[in-house]
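Heads up, the thing below is written out as structure tokens.
The complex is shown incomplete by one protein chain, all other protein chains being positioned as in the whole.
Then we have chain A:
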Amino acid sequence: MKEVKNILLVGVGGQGIILASKILSQGLISAGYDVKMSEVHGMAQRGGSVTTQVRFGKKVYSPIIGKGQADIVVSFEKMETLRWLDHLKKNGKIVVNDYEIPSAPILVGDAKYPQNLIDILKEKADTTVFKAAEIAKELGNIKTMNVVMLGALTKAMGLTDVDWETIVRSNVKEKFVDMNINALRKGMEQVK
């Protein structure tokens, strides 16, 4: 169990989290790991909170990550980081996209989007913040946000010996390949 690494990807339905997790898993498999990935379906896709969990190591049993167990939480939407913070290990890392998607209670004025989120996160854990949505928009399509995030994640995890570009290439449509490769590189540049 000790050698198993846990990655939690969190965000909102429609942000491309499942595709990012798929690419991530393929990369880890190509590096020779046993990998298990758990995804959410059903109700949660209609604008709800979404998470996928990727576990890898020599031998993985459970496909799910428990509380206090994630080595890294990769968050596609700011507030979702907080929702899943109890899953992060005490000395785990956070990679967060500085991007807000207000949920239904916020939209109708019943609640307020939490303030100073980034400060709270930084206080709790080693947090890397960047604006994946802006980077993606600059590259020409906000939809590549997920690949920007993926780039940042692989760098933050130190998974640099995998040929991510080839894997990204085989997972996106021909005409979006260049844009996504750029997104991947830009994402990697965000993490020192």
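Keep in mind that, in the parts below, a residue touches a chain if its C-beta (ideal position, glycine included) is under 8 Å from a C-beta of that chain, and two chains touch if they have at least 3 such contacts; residues count from 1.
Criterion: contacts and distances are computed from a predicted model.
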Would you mind picking the UniProt name of the chain not drawn here, from "Glutamyl-tRNA(Gln) amidotransferase subunit A", "Phosphonate ABC transporter, permease protein PhnE", "Alpha-E domain-containing protein" or "Indolepyruvate oxidoreductase subunit IorA"?
"Indolepyruvate oxidoreductase subunit IorA"
Contact with the hidden chain, among A:69, A:97, A:128 or A:144, goes to A:69
From A:7, A:20 or A:35, the answer for touching the chain not displayed is A:35
Absent-chain contact - pick from A:12, A:72, A:95 or A:162:
A:12
Which parts of chain A are in contact with the chain that was left out?
1, 12-13, 25-26, 29, 34-49, 60-64, 66-69, 79-80, 82-83, 85-88, 90, 102-114, 117, 120, 124-125, 142
